[in-house]
Every structure is written in C-alpha cells, then in structure tokens.
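Take a look at subunit A:
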Amino acid sequence: MNYLSIILLLPVLSFLVLVVFGKKWGEKSAYVSIGAMVVSFALSIYALLFVMGGGHTEITFTWASIGSFKLTFGLLLDALSAMMLVVVTIVSLLVQIFSFGYMHGDKRIGWFYACLSMFTASMLLLVYSPNYVQIYMAWEGVGVFSYLLIGFWFEKRSASDAAKKAFMVTRFGDLGFGVGLVLLYIVAGTLDMDKVFAMHLPEATAALIAILFFCGAVGKSAQFPLHVWLPDAMEGPTPVSALIHSATMVAAGVYLVARSYPLFEMGPVSLEVVAIIGTITAFMAATIALTATDIKKVLAYSTISQLGYMMMGLGVGAYAAGVFHLMTHAFFKPLLFLGAGSVIHAVHSQEIFDMGGLGKKMKITSITFLIGGLALAGIPPFAGFWSKDEILAGAFASGHITIFIFGLLTVLLTAFYTFRLIFIVFFGKPRGHHGDHAHESPAVMSMPLIILGFFALTAGLIGSPFAQNAFQGFIAHGHEAEAPNYMVMGASCIIALIGIGFAYMKYMTNVLPSNVISKDNFFYKLLVNKYYMDEFYYYALIVPTHAVARAALAFDQKVVDGAVNGVAWVSMQFGKGLRHIQTGYVQNYALYMVIGLVVLLIWSIKILGLF
Partner candidate 1 sequence: MLSSTKLLEFASNYGIPVWALDGAIAIVFAVVLFAICAISVIINVYLLRKISADFQLRYGPMHVGWHGSLQLFADAIKLLTKEDIFPSNADRWIFRLAPVVTFVPAYLGFLVLPIGHGIVIQDLNVGLLYILAIPAIGVAGIIMAGFGSYNKYAIIGSLRSAAQMVSYEVPRALSIIGIVMIAGSAKLSSIVGAQHVWYIILQPIAFVVFLVSTLAEINSTPFDLPETESELVNGYYTEYSGMRFMFFFFAEYVALFAAATLTTVLFLGGWHGPGPEYLGPIWFTIKTFAMIWVIMWIKWTLPRFRIDQVMDLGWKVLLPLALINVLITGLVMMII
Partner candidate 2 sequence: MNVPLEWWLILSAVLFGIGLIGVLLRRNAVMILLSVELMLNASNLNLVAFSRYITPNLASGQMFALFVMAVAAAEVAVGLAIILSIYRNVRSVDLDDFNIFRW
C-alpha cells in the first residue's frame, strides 16, 4: 500500500474506531485520533519532500464503470496537493492537540474526535483528487462533517440552526458546482482534470463552467453573497472554527479555483468574476469586522475578508500569490482562533467588551495572538505580509487599479480591526468580572499556539524575496513570480501601520473624537447589521419560499386533498345513503325479501301473465 493512501486511511480508521469505541473511551479517544494524525503528518512531510525533489505521483483505479464512463478514484500528488497535505495535517494535528485541552470534560468527546478525523480525511481526499467527481464527493463529505461539527453542541438552538444554515447555504453554491460538473462532462466527455486541462474548450463554455465551479467555491469559501453562513458557524467549538472555518474547509473553495486554474484561464471572463467577487468580499467583510464585538465573529469576518483576498489574487492572475496567501493564512488564522479559544476558555465569554488587560494574565496567548494579529495585519516580516503583498502587487501589475485600491483600503481596515481586537482584549483595564480568574491555558493548549506562532512568523519567508520567492516557484510551474514591487510593499506596510495607529488612538488613548464612529451613524448601523445580508436573504429567499410553500400547501390541502377527500366524501355519501338499507337488523332484510317477493309476484302476474 502506498504511503499516500496511508495518509488518507489513518484518519478514516481513526473515525471508524472512534465511532464504535468513542463513547466508551471518552477522552482517551483523543490519543487515537492524534496518533493517527501524527503519522499522517509525518508521511505528509515525506510526501512534500518527495515532491520538492521533483517527484510526482498519480495513482488511479476504476471505482465504477457505467457504460463508456469510467469513474476513477485516485491519489494525485503534485506541488499544490503536497503543500495542502502538509497544511491540512499540521493544522488538524495542532487543533486536535489543542482540543484535548479545550474540550476537556465534554461527554461526547469521542464523537468529536471521530468527526475531526473524518473531516480531515475528507479534506485529504479532496486535496488528492485527480478528477472532479472525487472532488465533489470529498467536497460534500467536508460539508457533512462541517455540519456535524458546527452543530456539535446541538442542544443549543443557535448551534443547530447555524449548522443547518451552513449546510443549506453551501449546498446552494454546490448546486452551481454540480451543474458545472454535468456541463463539463457534456462538453468535455471526461471529468479527469488532466484530460480536461489538456483540451481547448471554447472560451465562453469554459468561462461558464468555470463560473459554475466558482459558485461552489463561493459557497464553500464564504464569498459574497454566500458568506452569511460562516459567522454563524462560529457557534461550533472554537477548535472547529480554527480547523474548518479558517484553515481547511473554507480554503477548499480557493483550492478548487487554484486546482481548476487552467480551466479558468481558458475562459478569462471567469477570472474577472473571481477577482471582483473576491474584492467585494474582502472589503465588505473587513468593514463588517470593524463593528463586530464577538471575538470569534471578528475573526470570522477577517477570515472571509482574507478568503476574498485569495480569490482576488487568483482572479487577477497572481495564482501563486493566492495559493501562498492560502498557506500563510492557514497558519496565522488558526493561531488567532486558537488564541481566541484560549481566551474564551479562560474568561468564558466571547464578548470582547467583557475582556481587557488579559495580556498580563495570559502571556503566551497574548504574545502568540499578537504575532497572529501582526501577520494578519500585514506587518513585515510576519507571514501575512508577504503573501498579501504579493496579491496586491499582482493586482497592481495586472492593471486592475480599482481592485488594487480596494485591496489597500482593506489592508487599512484589516490592520485597524485586528488591533482594535488586540487592544481591547489584551491591553487596558479589565472590563467586567469575566476575566477575574483568567489564567494561562494548560500546555496542551499553549503548545499548539507556540508552534503556530512560529509558523505565522516564518512561513511567509519562504515566499519572500529573501528566499527568491521559492514557494511561488515551487507551486506555480510556468507562472513566473512577479518581480518584487517595493513601491506596493511599502505602501501596504505604511497603510497597515496607519490602521494600527488609528486603532491605538481610538482604543488606547482617546485622541480620536468619539463621534468618528458614532453608534447612531448610518454606516455603523449598516455594518453592525452586516449590510442587512441576512435580512435580505430572509426577505428575498425565505419569505418567497415560505409563500410558495404556503401556496403549495394550500394547493395540496385544497385541491389535491380536496380531490381525494371529495372522492371519499362522495363515497361516504353513497355509503350513508346505502347505510339506510344496511341497518344490521335481520328484520329489515327480511322485509326487503318480502317486498322482493311481492314484486316478483306482481311481475309474474302482470308481465308474465302466469295467473
């Protein structure tokens, strides 16, 4: 058995074992899952090294054969998948270790680890996919386990609602993906990526298929306008948010676009769409994050915003930069989430205005969080800076000036809200009494933070000009890295610093007049209510759906049931009429016999003339 399949099968095995024994073993199930993940991670590293040595593996086998159509399954190992393998396994590993502390005492911890394992396996399957059917299946598997994990605390109404919302909304995007798959099969006759990319599809068709695929990505990666599920998905346990809703699953959409990049390039219009949607998402989510007061919601919106960045990068042609940002983001965002989890674990609240001054009490958490924040805000030399800068440079270079400007504005906002969060949570004085007994989380939780902090600090360097953009070269065969644009670099750096400065002025000093962000402000309300997107969906989709459903119900009850009941009613009336004959009294029946006899006699006399 190939070691690649072992990477995939270990989490599956762990899932199967934990489904059966998880309840019995309780917290011990974590060892199974973590152990499996350690091995997977080690093998992933080996796979990465293999690929870096110029290796390329593709294993396929026929899974089902329907007529001429052969459904194959396979394990594709190239640069992109190798990179994703490592990212997925390491983040999953760290999150699982963190969860051991975070989920301590939960009754269903076995099930939790089972889901985490299977989620990871699904994600690995997705990453390995050499064809679209496999991607689609893994895609849905990821969706299912996301659903289960968001709704892990299903006793909470909001959690189960959020799970349903996430599932429904992403399904909405998947619909487009599915249609795209069918269309692609009709057009290309195959769903194997190699063969598809080798074709020369008509531009319009390619663009259409690409946009349909992008629909799936929009759902999965929470792009505008289907981003609404992600903030609600924060109802899940924080490690889940860290793993699924920042590093892996949401990255699946980006991964899909990156994977299908040749297809997108066949229809360049689709890339424009990707870029525009990405930009809108990035900017909009950043503005919403400004007013969010829930620590996880802030991070959720920042995730959306960063995903928008990645899409923007991919859309403007900076393929390598987008994937690079995907990777760096996959390190610093889980870091932030896990840090937030650590904070929540300590203060038992998610409201940032309940916190404050935690920096002194939780040194490791605050330092790693600060590293994550700097990475997110794009301050050199932290990871986020290099990747984000690449994207901005790519946008600038591709000539999309509007996109570039919005990108810069987003950098400003990102820096502002990140440090708003940091200043409020870790600096200043404690607000309320939630933080009174806060203390540093146990080592099992802080250790992953340190590791992730290390990566958040250094992961960007491999793609930096200092390393001759080694990452880009590794990922993008044929996509030559742009020459470092120092002007853009400097600008984004300065803008980020300005954002931090504003945040400092607003939240640490009182230099900034309070009416700059007034709570009665129209924009403030707009942002607090997230551009009324949920309300829009409610009125645009749910209300009409309900109306249609009510109409259908009325139709069913009045017309369909009416017809059925009408038939029944008619039969019943007949029966009621005939019931007068069918009295159950023998005497009545005997009377009918006598009447019949009389009639027979009359008949025989009058008609037959017998007598």
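Selection rule, in plain terms: all candidates are chains of the complex that A comes from, given by their letters.
The rule we apply is simple: a residue touches a chain if its C-beta (ideal position, glycine included) is under 8 Å from a C-beta of that chain, and two chains touch if they have at least 3 such contacts; residues count from 1.
Predicted, not measured: the structure shown is a model, and the values here were computed from it.
Q: Which one of these touches subunit A in the complex: 1 or 2?
A: Result for subunit A: touching candidate is 2.
Q: For a test of understanding, state which residues of subunit A touch candidate 2 in their complex under the given definition.
A: 584-587, 590-591, 594
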